[in-house]
Every structure is written in C-alpha cells, then in structure tokens.
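Note that one protein chain of the assembly has been removed; the remaining protein chains are unaltered in position.
Think of it as A and B in the order they're written, each chain with its own count starting at 1.
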Amino acid sequence: MKTFVDAFRFMADNPHLLLEKTGEHLELSGAALGIALVLALPLGLWLGHLHRGLFLAAGVSNVGRALPSLVLIAFGLTIFGVGFWNNTAALVVLAIPPILTNAYFAIDTCDRDVVDAARGMGMTGMQVLLRVELPLGLPFVLAGIRVASIFVIATATIAAVAGGGGLGQIIVNQASYGLSGVVAASLCVSVLAFAAAGILTLVRRTASPSHESLT
Amino acid sequence: MTVASGPVIPNFGSGSSCEVNNGWFCTDWVRQHWADTLQPALFQHIELAAIAIGIGFAIAFLLALVGFRFRLVDPPIGIISDFLYTIPSLALFQILVPFTGITLLTVEIALVSYTLLILYRNMIEGLHAVPVEVVDAARGSGFTRIQTFTRVELPLALPAILTGLRVATVSTISIATIAPFVIAKGLGQPIYAALSEDVFKTEIFVAGGMVIALALVADGLIVLLQRGLTPWVRA
Partner (left out) sequence: MPGQAAELVFDEATKRYPGREGAAVDHLSLTVPAGEICVLVGPSGGGKTTALRLVNRLIELTSGDIRIDGTSVKAQNLVQLRRGIGYVIQQVGLFPHMTIEANIGTVPRLYGRPRSWIKTRSAELLELVGLDPSYAKRYPAQLSGGERQRVGLARALAGNPPLMLMDEPFGAIDPIVRTRLQDEFLRLQREVRKTVVFVTHDIDEAIKIGDRLAVIRTGGRLAQYDTPRAILEKPADDFVAEFIGPDRALKALSLHTLAELELGPPADGPTCGLEMTVRDALALLLEKKATVLAVTDEKGAVIGSITREELLA
C-alpha cells in the first residue's frame, strides 16, 4: 500500500514529466490509430456493403488476435530500425483487425429488408451505404474503434523498449524512476485507456440510429 | 532495459558469420539454442497460458452460473470485467507488483483478469441465446430445473462458450509474451533479451514466430474440439 501512496506523491512531484510523457503517448497512439482508420475503415465498410471478403474480414481478426504486441514491436524494430515508423507500423498492424472486422460485419449484417427498401426507393450504392447501412451499423463500427484504441494505448507503452517515447519510458525504466514512478505511470496509462474507451462509448450512445437526423 | 540506439556494434560472440553480422535468420543459432533457450521458453509459455486459462475458465463459469441464475448481478459483473479489460496489460502488471511482488502470481492474476471478460460474456450470451421454445418444451416434458440446465441450456450454449475459449486462449498466449517485464518466463524472454542485445534478429523472429504459431495451433485444436463436441452445429 505504501508504494501506492508513493506513486501519488511521485505524480504530485513530477507533473511536468508525466504530462510530457502523456502527450508523447497520445501522439504515437493517435498517429497509429489515424493511419489504421484511414486504411481499414473504408475497406471494411465497402467490403461489407458488397457482402464480399468474409474470408479476409474473419481471417484478419483471427490472425490479429494471435499477434502479440511485444512481438509486433520487436518485429517493427528489426525491420525498420529505431525511428518513427517502427512503432507506428506495429501499432497500425495491431489496430487494423478490430476496425476492419467490425466495420465489415456492421455493414454485412444490416437488415436486408431495410437495404432492399432503400434500393427500391432509388438510392445509389453509395447512398445506401452512407445513409442507411452506416447509421444502422454505427454502434458496431464504433465498438471496433474502441477496442482498437484500447489496444493501441496499451501497446504504445511497450513501444518504449523499441525507442518509443511516452509513458512506457517510465514504466520500463524502474532503475531511474523507482517503483513509485513505474506505478504512477501505469496508473496514467490506465486512465488514458479508460478515457479513450469512455469517450468512444459516449460517442456510440449519442450516435445510436434513433438519433440520426433525416437528411 | 536499455534502448537500442546509436550505431549497432555487433558483439554476438564466437558464433557463425551470420550471427556475428546479425543476419536475418541464422539457422545455426536456432539449432544451438533450441535446447537451452527456445524449448524451455516454449514450455514455460504454455504453462503460463494454461494456468491462466484454466483458472479463468473456472471463475468465469461460476460467475456465469450466478449471473444467469440471478439476472440482477449480471450487469455489475459485466462492468467489472469490462473495467479490468481496459487496463493495459503492462500497466496492470506494474500496478499489481506492490501487492503481489515480482512473482508468478502477479502475472497470473493479470492474465486471468483478461480471460474473464471474454469467457464470461460468451457464456452468458450463449446461455441467453437458447431459444425460449426449446426451454419451454424441456419444462413441458418434465425436466427438472437442473436437468433443463445440464441437458439443454448448457449443451446449447457450448458453441458460444468454446468460441469464447478460443478468443481467450489466443489472447492469453499473446499477452503472456509480456510476462518477462515481471518474471523471466515464457517466449517473451528471448525476445526481451534479443532487444537488449542490440536487436539480435534471429532470436526475435524465431521466438516471435513461435508465439504466433503456438496461438494458431491452440486455436486450431479448440476448433477441432468444437467440431467434436457440437456435431449438431454443422448438421
């Protein structure tokens, strides 16, 4: 219990260090999540809309789960060397499966009758996707992004062993910061993950289909 | 743990030229270190994961029994396990250290926590998904409450339970790679060591590949188990 008290003391004593590391942590996580979204979201939505590529969507999530974060970080370092890309690439690979798979199934499992009705009223494929399928599947799409952000924030911590910045630098360096520093930084990372999960849960609540305005 | 930075100064002992030059994949090294490094790490990894999954499954099953029987406690159990799932694994390890020390227990508590959410959710959802008319028919045929559970509800929830087991097993094997941040066990250990020793590529690739292969093999085995136990699903 004493260590915990010390951890809070560490926070009070080193607010600048923790804020700076949290900023770095968010930068790395945000960049990776952004790239993963750009790559995986349109692909998943479009494949789901066409009801094609089930093998890809399901396979990616199965293989994705089997890729340990430490292994990805280590592979990134071996392939790219220390820099911006080694950790970012590893985190992108980690974030893609949940985003892609959820986007695919969110659209693929939309009520066929509703989609049929939309087509019958003369909507184009893109209109069906954007005005009907996406609003209906949005909660599930956001759930995938939520999981991906939790993964990325957690794994960005491990990135410190491969030259990454962020709160992980404190966590893997007990020699310099002591156990209290390590625990303090761990608490910060947890708060960060909770905040991200909480924000996405809120977004999902407010964006439920019944609130969609008719455009 | 030191971060690999600056010019890499190869110092890989008296190994083959491949090792000295830190080549992409040195088969010699793998052959020489299978017995002293890789195989023990593999066995430790299996042990770490198996203990976590076994305990996690038992706890999740008990919780699911309670959550299924008394619906009121289902949401709180769900929220708590969802909460545990959100804590980054490395952070959870470190937060536990002040309580349980640098021990196997610390690692297992963390690993079990992660399996709980997945297993509990799948068990509860599988049980709730049993069609009402099937339960009605069972009760109407004169099954006791326990018979309805053991002969109808539980077997029908089996596919969902085993799917949860698949996901939990693969995740646990994956997360167990981080164990060396607390204790020197499992396939994460050679990776961790190789990262410190100026990023020795062969070791990273071999150990990393072994973790992924272990996860995929375990996944495949559970799929086979699923096929054997639930023949009606493909009927």
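Note that contacts are C-beta pairs under 8 Å (C-beta built on N, C-alpha and C of every residue); 3 or more make two chains touch, one makes a residue touch a chain.
Because the structure is a prediction, the values reported are computed rather than measured.
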**OP:** List the displayed chains that the omitted chain touches in the full complex.
**Re:** B
Original post:
Out of B:61, B:83 or B:143, which touches the unshown chain?
Top reply: B:143
Subject >> From B:96, B:156, B:170 or B:214, residue that would touch the chain that is not displayed >> reply: B:156
Subject >> Positions on chain B contacted by the hidden chain, ascending >> reply: 131, 133-144, 147, 152, 155-156, 158, 230-232, 235
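In this text, only the chains that are shown with their structure count from here on.
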Subject >> Interchain centroid distance [CA atoms averaged], chain A/chain B, Å >> reply: 20
**OP:** Mind listing the chain B positions that touch chain A in their complex?
**Re:** 1, 3-5, 85-92, 94-95, 97-98, 167, 170-171, 173-175, 177-178, 181, 188, 191-192, 194-195, 199, 201, 204-205, 207-208, 211-212, 215-216, 219
**OP:** Under the touch definition given earlier, write down the residues of chain A that touch chain B in their complex.
**Re:** 1-4, 62-63, 65-71, 74-75, 77-78, 82, 150, 153-155, 157-158, 160-163, 168, 171-173, 179, 182-183, 185-187, 189-190, 193-194, 197
